[in-house]
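One protein chain omitted, others in place.
Just so it is clear, A and B label the chains in written order, and each chain counts residues from 1 on its own.
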Amino acid sequence: MEKIQLTEDLSFSRIIHGLWRLANWNQSKQETLSLIENCLELGITTFDHADIYGKYTCEELFGHSLSLKPSLREKMEIVTKCGIKLPSPNRPEHKIVQYDTSKDHIIKSAENSLKMLQIDYIDVLLIHRPNPYMDPEQVAEAFFKLKADGKVRYFGVSNFKRSQYNMLQSYLDAPLVTNQLELSAFELENFEDGTLDLCLEKRIPPMAWSPLAGGRIFTGDDEKTIRLSATLKKVGSEIGADTIDEVMYAWLLSHPAKIMPIVGSGKIERIQYAVKATNLSLSNEQWFEILQSSMGHKVP
Amino acid sequence: MEKIQLTEDLSFSRIIHGLWRLANWNQSKQETLSLIENCLELGITTFDHADIYGKYTCEELFGHSLSLKPSLREKMEIVTKCGIKLPSPNRPEHKIVQYDTSKDHIIKSAENSLKMLQIDYIDVLLIHRPNPYMDPEQVAEAFFKLKADGKVRYFGVSNFKRSQYNMLQSYLDAPLVTNQLELSAFELENFEDGTLDLCLEKRIPPMAWSPLAGGRIFTGDDEKTIRLSATLKKVGSEIGADTIDEVMYAWLLSHPAKIMPIVGSGKIERIQYAVKATNLSLSNEQWFEILQSSMGHKVP
Partner (left out) sequence: MEKIQLTEDLSFSRIIHGLWRLANWNQSKQETLSLIENCLELGITTFDHADIYGKYTCEELFGHSLSLKPSLREKMEIVTKCGIKLPSPNRPEHKIVQYDTSKDHIIKSAENSLKMLQIDYIDVLLIHRPNPYMDPEQVAEAFFKLKADGKVRYFGVSNFKRSQYNMLQSYLDAPLVTNQLELSAFELENFEDGTLDLCLEKRIPPMAWSPLAGGRIFTGDDEKTIRLSATLKKVGSEIGADTIDEVMYAWLLSHPAKIMPIVGSGKIERIQYAVKATNLSLSNEQWFEILQSSMGHKVP
């Protein structure tokens, strides 16, 4: 599988595995370990976490499995996130949803992620959401300390628009290495509002969350879903794809921004659809056919 | 009171007094002088004007009072604005509302402000509104001349969005020192559209106009006002505030952008609420409780 170079000594696999719903898969430690090993065999070496996934439980579940075979750590890149505080039985001190990007919280959150994941360092730590109450100097200090202590190699953001990215970057002594965004043929906001332009301008390959639009494309019965679904099937049959999944992945993969789709499935078959998509190729015309079907109108 | 450093040799008091409605207060010269002296005793050393306030009368009223005790001038920073032309009995030549940022108008307006205020120099002159007809070279020439002549020390803007700020700044030989914006817990536009990000990125502490949302929060009976008002009272009781005013000021003051609220009241009690707020502190959770109450929904 293709690797995407983020820095001189860091690259991600083109397809990333996401552990967002790990807690819902009801897997034994051994089953999750097998999933991880299956991913690695497919060339998927990058794994995406967040402290809050599964109400603060997914990192720990992953850690349990990884501890069965710690040697796997060096074969993977681990991404996790911080900056959101959710009310949860696991965090009784959180009364309401809130963002927290204080130096103290970022460091504590990253250290807790290390403990839960049973690893010594995080490859990339992301600020999960732009925070209207962010003190960028605090973020810079937290990043500096975590890097100096060898706990985090690189830093990035998620869901940041241009003004938020440029603001935070201006306080940091090293470039943010990625921006994890909602990107799919169904949800075009970041294609349309300049956020993807920013990624290209700054040479930061974006990670794509919800590359299948959270499954809406398979279940929705609204006009847009029906229209887009039909187009995806048509194009799929032209390019030799077996599933709509593959066409949606291929649509992202063929974009020049080096988009890295995050596959959030516990089933190896569905993960394989994404891997298969790396071998599909869309013509310029097919790419626009899908775009215009999603927009519901032609480009001007 | 805390001072906010804008340049090496210019700082504003954290709380600023605004003279927008001076003409409505029906004060004698001596009463206005007392108000000014009361402000100075509270540590409020920065006074915010505009040529157009009170239909072109407020600067003059302030000047009349200041002339009773000219030695006060050196204890304060005076901000005023130019660039809007209002129809008014005092400006019979103005047929319609319009902006004017020509070299000639900026210089004449600043010179007239000096005369009205009975002072020798303006600390900071602001362009009052972004002007779609602005010739940035004319603005640059006006600023250069006013500075060279010792009439204005520094320049800034008001109500400028990112593209407008970056455009004008690219023509100037010195940094704009502030952007005066509508900022309050009620009116979030500049928090949401990237304007406050710009202030942080460019290291320009913003002045906040209508920090109490023009009083709406005390009188409105719409859903948003009722909801936000209740939250402000709840948080106020938690942090030891006596009034909603204090909580709204504290919400702005606790933001890392070094927001400087402009208090536009002629009553010393209300001004004191703002000063008291500088000693209040909000938790991260309380800040988000107010934000989300204003938005009417949780952060994502």
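Everything below uses one rule, namely that a contact is a pair of C-beta atoms (placed from the backbone, for glycine too) under 8 Å apart; a residue touches a chain by one contact, two chains touch by 3 or more.
Predicted, not measured: the structure shown is a model, and the values here were computed from it.
Within the full complex, the residue among B:Thr7, B:Asn166, B:Ser237 or B:Asn279 touching the omitted chain is B:Asn166.
Residue B:Arg129 is the one among B:Arg73, B:Arg129 or B:Lys147 that touches the chain not shown.
For chain A, the list of residues touching the undisplayed chain reads 162, 191-194, 196-198, 200-201, 255-256, 284-285, 287-289, 291-292, 298-300. Mapped onto chain B, the interface with the missing chain covers residues 94-100, 102, 129, 132-138, 159, 161-164, 166-167, 170.
Quick note on the criterion: only the chains that are shown with their structure count from here on.
Here the spacing of chain A and chain B, counted between their Cα centres, is 42 Å.
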